[in-house]
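Input: a single structure, listed below in structure tokens.
A single protein chain has been omitted from the complex, and every remaining protein chain is retained in its original position.
A, B and C are the chain letters, set down in written order, and residue numbers restart from 1 in every chain.
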Amino acid sequence: MSRAEQSGVVQVQGEVIATRRVGAYHHLTIVAPGVAELARPGQFAALSVGGLTTGNLLRRSFSIHKVSPSGTYGGTLDLVIAAKGAGTEWLTSLRAHDAVDVVAPLGRAFPLPTEPVPCVLVGGGYGSAPLFWLADVLRERGCTVEMVLGAASEDRLFGVVEARRSADGVTVTTDDGSAGVKGWVSDVLPEVFTRTGAPVAYACGPMGMLQSVTRVASEHGAVAQVAVEEAMACGVGVCMTCVMPVRDKLGVTKMVRSCVEGPVFRGDRIRWEAFHDGVCGVPEDAVGAPKVGGH
Amino acid sequence: MSRAEQSGVVQVQGEVIATRRVGAYHHLTIVAPGVAELARPGQFAALSVGGLTTGNLLRRSFSIHKVSPSGTYGGTLDLVIAAKGAGTEWLTSLRAHDAVDVVAPLGRAFPLPTEPVPCVLVGGGYGSAPLFWLADVLRERGCTVEMVLGAASEDRLFGVVEARRSADGVTVTTDDGSAGVKGWVSDVLPEVFTRTGAPVAYACGPMGMLQSVTRVASEHGAVAQVAVEEAMACGVGVCMTCVMPVRDKLGVTKMVRSCVEGPVFRGDRIRWEAFHDGVCGVPEDAVGAPKVGGH
Amino acid sequence: MAVDMSVTFGTRTLPNPVMTASGCAANGRELHRFFDVSKLGAFVTKTVMMDPRSGRGTPRMAETASGMLNSIGLQGPGIHAFVEQDLPWLKSVGARVLVSIAGNTAGEFADVAKVLVASDAFDCVVGVEVNISCPNVANRGLVFACDPLASGKVIALVREQLPRDVPMFAKLTPDVTDIVSIADAAVKSGATGLTMINTLLGMVIDTDRLRPHLGGITGGLSGPSIRPVAVRALWQVTAAMREGRFQTVPLIGVGGVRTGRDALELIAAGATGIQVGTATFNDPNAPQRVLTELEALADSHGVARITELVGIAHDRMVIP
Partner (left out) sequence: MAVDMSVTFGTRTLPNPVMTASGCAANGRELHRFFDVSKLGAFVTKTVMMDPRSGRGTPRMAETASGMLNSIGLQGPGIHAFVEQDLPWLKSVGARVLVSIAGNTAGEFADVAKVLVASDAFDCVVGVEVNISCPNVANRGLVFACDPLASGKVIALVREQLPRDVPMFAKLTPDVTDIVSIADAAVKSGATGLTMINTLLGMVIDTDRLRPHLGGITGGLSGPSIRPVAVRALWQVTAAMREGRFQTVPLIGVGGVRTGRDALELIAAGATGIQVGTATFNDPNAPQRVLTELEALADSHGVARITELVGIAHDRMVIP
């Protein structure tokens, strides 16, 4: 068995074969042999940025939107990228045939239900990117899929058309009302849970949204599986920068790496109260937490 | 009068419009409005490298091969670039329509003879790049132009065909004999000086070659004007990294900036003996030289 | 609404906080080809010593990751030529000049200051920057700014030479275990303010020739690569002054500023003024561009005066 098969991850020199604007985002298709065979929905890819002269050394992480194991060019990987800072600006300015180094797939995928149950999939902004593939997988297993897509404004919604194909029902919300219901996904979620009786929700998007999905889900007796987004220096588990406080099965809180133990966590295990305005503290009861007066 | 006209230099966001391989080099044509009107043969351009994410901050300097004040795209600038390290690799991998920031023209041009005299132009490797334009300007003034092009091997010669058009006579040398006379330019130069009786030589190329051109020229009672190549951090005269020991008119040696007081110097003013295997010392008699026991 | 960009150092008010960095802008003429140097808050001149100096041999520079090394060796014309040729030119274009001086001994610093003060164009001088980050010949070549006592001595001697109302800045090196103790010594000895930071001592080896790349063996590391060190130094000294460990004086931040955003970073850490050094080699318009960008950024933060942002990060810490 090759190292890649054993380890479930490859590093490949990818080649961009298509790049197109979709609302506020860029949708990239990258030839990345070996990724498709290993990837599952919820996992992510880490791309290096800036080429040979780069001063930006850290990889950028993106949810895998979809993969296809073979094609004219070999296996491909699709990502949906919002240009934000130096690295994403560079990635979204790539043209066909440009090279980009890819490490993928990374992290834990969304755990799938063993029974064919109704599922609610919630995506905020580009957070919807991994959900269509997940929806397909869930429907293959006989689950019904209800999708809720939210964003600040219409251009920041991703995949509304795709959603209508992949899901049994779709609700759209925007903060400014430019598309769908004006408001947040949490405004429409109670009705969705009540109507579908879904025992599980899958969500990807900003932390605030993930927290409210978790809350609404538990109010309706459902479990939320949320894909988080913490700043990551390595993406492969060696740097310890991407940690967050998460309870384990026994209820013990540890600072765990979201790149290897996540990015998908059970929402009710995350210590949401430790997050505050872009920073996250170490809960006092976490294993090895600083004692008063010290470390 | 605009600042550019007053100062003779502009900084412009250029656009590559053509790039082609010529032997071991890349010939780039860049739209750089404003440069052509100001430039004269012997001056150079300083290009930034690596784009927005770059970790290579220093500009790279290149002799101006030619300029044309207008055209379909506006004024253009031609450079001949050897891929050597990170910056030149990046520049030579640019494609049409890529952007590149240009500061030009910089430095002092070759001083032109006031009388129509025979001139010898000597180029080593890509050092021939600025000489064709110079030849045209000299011939416009009624000078005859004899050109000597030398390189390690045929692929490192630049512009042999162009030379036959721009010069009245052309001699080619290569170290390995793959084209022209096997040997160095200094092997053929005595004959050229004797035959043409030229009172002035213009040379651009490696330091060793410039030194021998200077020596042979003075042996034949001619003055050599040589364009040097010192590592430059700024190219505009503010950093003091590009200095070399040069005598002034009174014979006083100073460490002068080759980017603003050069790159063209009278060969016999340069203190060649201070250069040794890639380093250059400060001659003891230079103004402000360290005293024994140190500054 | 336009932001009031003016900043005050002791008795002098400058129209804006942006300056060149010593040794990265020569003495003005070269950059004046690209932009009007009188539009900067101040123009900082290349460090000048008593006598003319040839500086070191070459190579004097090596490019490094997001930065560079230099070993110029304080090449310069000497203070007499400086006050006869360079300072009058800067005055003629209306520049406000911060003159950087140094000496091989503490006494030489004072002698240089004396010649400067006596010069005709001295009225364009808005301050003197004392570059104590250079070797002390009397003390085994140890850099003055590595030692609080040596630093304090130089500062006190220069202070004596300068008219009371002329601001004096001590320029510190980051290559010390405790920069706060050096800052403290400089302020106690009479510095009106502090400039931080000079380059870090670094070295590059040529892996083809397997020898030091620079003629001077070691050199000073500068550029964006060192900005986190500059921010940290400004932060530590500002924190110490806020804690009352010594008198509060204005700081000038320098190290890796390439954009208005970088300048704001140093300002938020505690700098009142900002110098743009190595970035000028990348973009000869950098000092002017940084000023434009900084003004727009300050405006976007909704402040009326740039000084409202000085040290603001100290007030905005989130302790989760």
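Note that in this section a residue touches a chain if its C-beta (ideal position, glycine included) is under 8 Å from a C-beta of that chain, and two chains touch if they have at least 3 such contacts.
This one's a predicted model, so the numbers in the text were calculated from it and none came from an experiment.
Shown chains touched by the hidden chain across the complete assembly: A, B, C. Listed residues A:112, A:204, A:234 or A:264: the one in touch with the omitted chain is A:234.
If you put the hidden chain back, the residue from C:229, C:252, C:274 or C:306 that touches it is C:229. By the touch definition given at the top, chain A reaches the unshown chain through residues 3, 6-9, 11, 48, 55-59, 101, 103, 230-231, 233-244, 254-255, 260, 274, 278-282, 286-290, 294-295. Interface residues of chain C facing the missing partner chain: 57, 64-67, 69, 146, 175-178, 200-205, 207, 209-212, 215, 217-219, 221, 223-229, 231-232, 235, 256, 261, 264-265, 268-269, 297, 301, 309, 312-313, 316-318, 320.
Within chain B, the residues in touch with the undisplayed chain are 55, 274, 276-281.
Here is the rule we go by: only the chains that are shown with their structure count from here on.
Comparing mean CA positions across the assembly, the chain most remote from chain C is A. If you average the CA atoms of chain A and of chain C, the two centres end up 46 Å from each other.
The distance from the centre of chain A to the centre of chain B, each centre being the mean of the chain's C-alpha atoms, comes to 54 Å.
Here the CA centre of chain B is 35 Å from the CA centre of chain C. For chain C, residues touching at least two other chains, in rising order: 65-66, 224. Residues of chain B found to touch two or more other chains are 55-56.
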